[in-house]
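Yeah, one chain of the complex is gone here, protein chain that is, but the others are all in their spots.
Letters A, B and C mark the chains in the order given here, with residues in each chain numbered from 1 onward.
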Amino acid sequence: MAEREIMYRDALREALDEEMAANQEVFIIGEGIAERGGSYKVTEGLLAKYGPGRVRDTPIAEAGMIGVGVGAAIAGARPVVEILYVDFAMLGMDMIVNQAAKFRLMTGGDGRVPFVMRTQGGTGGGVAAQHSQSLEALFYHIPGLRVVMPSTPADAKGLLKYALRQQDPVMFLEHKHLYMTKGPVPDGEHVIEFGVGDIKRAGTDVTVIAWSNMLPRTLKAAEELEAQGISVEVIDPRTLVPLDREMILKSVLKTRRVVIVQEANRRGGVASDIASIIQEEAFYDLDAPVEIVAGLDIPVPFNLALEAASVPQQEDVVAAVRRSLHLNAISKAAE
Amino acid sequence: MAEREIMYRDALREALDEEMAANQEVFIIGEGIAERGGSYKVTEGLLAKYGPGRVRDTPIAEAGMIGVGVGAAIAGARPVVEILYVDFAMLGMDMIVNQAAKFRLMTGGDGRVPFVMRTQGGTGGGVAAQHSQSLEALFYHIPGLRVVMPSTPADAKGLLKYALRQQDPVMFLEHKHLYMTKGPVPDGEHVIEFGVGDIKRAGTDVTVIAWSNMLPRTLKAAEELEAQGISVEVIDPRTLVPLDREMILKSVLKTRRVVIVQEANRRGGVASDIASIIQEEAFYDLDAPVEIVAGLDIPVPFNLALEAASVPQQEDVVAAVRRSLHLNAISKAAE
Amino acid sequence: MTFSRNEGETENLSVLGREMSARASKKNAYSQEFLEKIFRTAFKIRTFETEGIKLYRQGLIRGYFHPYLGQEGIATGVCAALKEGDYIASTHRGHGHCIAWGADVNKMVAELLQKDTGYCRGYGGSMHIADISVGNLGANGIVGAGTPLGVGAALAAQVRGSDAVTVTFTTDGASNNGTFLESLNLAAIWNLNFILVIENNQYAVSTRIEESTRETDLYKRGTAIGVESHQVDGNDPLAVYEMTLKAAETCRAGKGPVLIEAKTFRHMGHHVNDPGKYMPEDKLAYYMARDPVDRARASLREMADVDDATIAAIEAEIAEEFEKAVEFSKQSGEVTAEEFRAFAATY
Partner (left out) sequence: MTFSRNEGETENLSVLGREMSARASKKNAYSQEFLEKIFRTAFKIRTFETEGIKLYRQGLIRGYFHPYLGQEGIATGVCAALKEGDYIASTHRGHGHCIAWGADVNKMVAELLQKDTGYCRGYGGSMHIADISVGNLGANGIVGAGTPLGVGAALAAQVRGSDAVTVTFTTDGASNNGTFLESLNLAAIWNLNFILVIENNQYAVSTRIEESTRETDLYKRGTAIGVESHQVDGNDPLAVYEMTLKAAETCRAGKGPVLIEAKTFRHMGHHVNDPGKYMPEDKLAYYMARDPVDRARASLREMADVDDATIAAIEAEIAEEFEKAVEFSKQSGEVTAEEFRAFAATY
């Protein structure tokens, strides 16, 4: 299949466009997504193409928006609700946690909620504590939700298309820093199933697991490490729920060393859970503790230098990989 | 100091009563807490004693209640907001995550939010998916919040009194099954600082970490195991944030085996985080993977037998301890 | 005993509400068949709740059980005015809505008894019965949550070009909740076929509505955001029917949502276990004297000249249906732990 280099935001738009063309039940609501085309231009042009019935602006009412999305999904439609910042999804948590995630079990398995919430998170450009969070761990913990965090344009497109075809509520978490990044995206039908990770770089010495905006940073760290003679395998789970445990464990059995990189703060993040799984499933095969590189346990500050200090940087990944190879001064555990 | 046997709910009431008597700034709002004395009778009698200014019923408006509590705390008062079920706190997540937890950093450190949210969680008696959750992991992940989960009347009283004297927003999470349990509570001033765990039972073979309603269950399991010749040390962290890492690691270094028991579902729970810390800090001292005994990753069902099947039971704890001692058929990791 | 505020409270309604009461009391306005249907529905709800409470007291039902006793007129009247293809969303006090929507009593009782044959296979219970195959979006354990869900169904219908109407049954308590404003406003700006029925029973558990808000005429909250809003006597099934019919017409004419505040009162406490001592006796007596089931029966008797024996036969038939449902449920099995674990593995 031919590939073109397009931006993450264009890939997302293609996915919406194709699925809207294919399925009359797909529609989008959000703040400023119609005429204005959305804050990150993901929905640009869709109003003109699909009309005001299927591309709707909303008032500032996140709980309501998410709630009507969930209701529409229960009624069998395919709503996409765009929430400007994942931080604002906190206003709709009841609808996510107590309605969307619970409906299937509460109906004995028959009721499904094919609801997609698109939003974006992460730090970037001094937007401060209420606009910079990485909140995937909150959704990850709630059974019934699917959690998707694409790092590349191709993944963004393929996963969003899949999201619009499956049956469960999806937290589709984009990253503000990725919208303008470019990457190859296959022409034509391109759908990526949930639960299938991607080895973004093959290697033999250490397994590094990263997602969303930590992925590009990790790939750069891997290059830097390669120059030091260290071969890093970089795994992008792409979907955190379901998680491709098989791919992760296979890689761990090969490298016997793991580093997990997340932008979210350390305490109670998804990295902790993946680490707990690895130590449970591969305890006897590990040559070093699973290293977690994560954000500081403090809200994200406005000051740009401190903002950078609050989340993992390339050098932090490099240091952790070296630590897991016992190459740094001394490993923490042995201190 | 003299001790009396009182119920968990009476211990909570004593804490509120004493702190209200000592500090005019302490007041309580919640649904049905005034005349009715609260669903679990924790606030019974306080209206008569402190009047309608300091003990107030509210409409069904959790976001508003939590929000005004946070605002009152910012203004220097000592509000206690009672939310009937922790599940309903999802309606006020914005106020918890984006306001209460952020204010201190956003004001450069000077602004404090001495806000206490009292609520209860956990399974019990077929109250189904929207009234049975254990959601501590959601609060645990958000920097700025304190997370308290007392398992005994004495801890409930001492920790609630401390909560009303410290400066940060506290998620005070009780358990519906514990209100009517009895235990010794010291007479007179009894305050327990946050971040200090409690060894509820000393032992030498395996460390079991448990909190809230998993604690009594774990203690019974420990008795059962003692009869099998296995000596279990049971640690109750009491506050999950801050966490008494020192006490946990000290015990782990002694026993070299750990089981963590949580009622919340497995994926992304607090147990995962504690496991990730232990494997990070004590990797070379562990003789077995950290075992996690947790709820199933599915909403809690109504049917009582299935409800029981959805959360850890005594026999699950016993089995996990035996697994960690390699006494069961075979350990998972070696399969 | 004070009664000032309540005397005549189901008569002093918004203009249209009074008109609907008048229309509903016109002789010859309804067919016998229709009046029988109304009575059957109201009585079936009454039976389900009365008998269900007995099962609860026997320990056969666990968890929550919020009786709809006294409010039967609302579910009955509203659902009678809707059509196939329409949607409803309900509350924690949802048995009545289910029944009025035509639910299978076997599956309802089985659900309350935690059985595999229940609407939710015993996974849901009283507060979570739903049947999306017939447009029932379900009861809800979260006060106020049905409103956005209902608006969502109405939105789905509009996107599909369907003229289906969605009714959300909601409560006085939920009217002070943010979901009320947010979702009704969305329905309004999008001109959705949505009817919000507030069952104003004037209590949230033991909290009186006057303690929760300064303005107890709840329909005014709709008016304030440009939504056509009315009050109706919730204890008069036919008045509720007329009001809903008119509201559905307004919706299907493309004029957007309608809010209906139905004034009513519970016949007992909030929950099976709540004796409801705090409910003023005189107020209870006022509403008891306007019992919706009695009124449905009286309409059938007086407007359609149906005799007492026929009515007794209908009642006996419904009682038997419930008994059979209990038998059916008792003989049903439960989902096994193994099945449950297999289900959990799909999460």
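To be clear about the criterion, a residue touches a chain if its C-beta (ideal position, glycine included) is under 8 Å from a C-beta of that chain, and two chains touch if they have at least 3 such contacts.
Keep in mind the model is a prediction, meaning the values are calculated, not measured.
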Touched by the hidden chain, which of the shown chains? A, B, C
Across A:Ile199, A:Leu296 or A:Ala319, the one contacting the chain not displayed is A:Leu296
Kindly state which of the options C:Phe43, C:Tyr68 or C:Phe180 is in contact with the chain not pictured. C:Phe180
Looking at the whole complex, which of A:Tyr8, A:Tyr40 or A:Phe88 touches the chain that is not displayed? A:Phe88
Which of these touches the unseen chain: B:Glu25, B:Glu44 or B:Glu224? B:Glu25
Full-complex touch with the removed chain, picking from C:Arg221, C:Lys246 or C:His267, is C:Arg221
Missing-partner contacts on chain B, residue numbers: 24-25, 27, 53-54, 56, 58-59, 61, 63-77, 79, 94-95, 98-99, 103, 105-111, 143-144
In chain C, positions touching the absent partner: 176-182, 185, 188-189, 211-215, 220-221, 223-227
What residues on chain A make contact with the chain left out of this view? 31-32, 35-36, 57-61, 63-64, 87-88, 91, 125-131, 296-298, 301-306, 309-310
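As a working rule, only the chains that are shown with their structure count from here on.
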The chain whose C-alpha centroid lies farthest from that of chain A is chain C
Per the C-alpha means, the centres of chain A and chain C lie apart by a whole-Å value of 41
Averaged-CA centre spacing for the pair chain B and chain A, given as whole angstrom: 30
Cα centroid separation, chain B vs chain C, in Å, comes to 38
Numbers and ranges of chain A residues touching at least 2 other chains: 63, 94, 98, 105-106, 143-144
Could you list the positions in chain C whose residues touch two or more of the other chains? 120, 122-124, 128, 140-142, 178, 343-344, 347
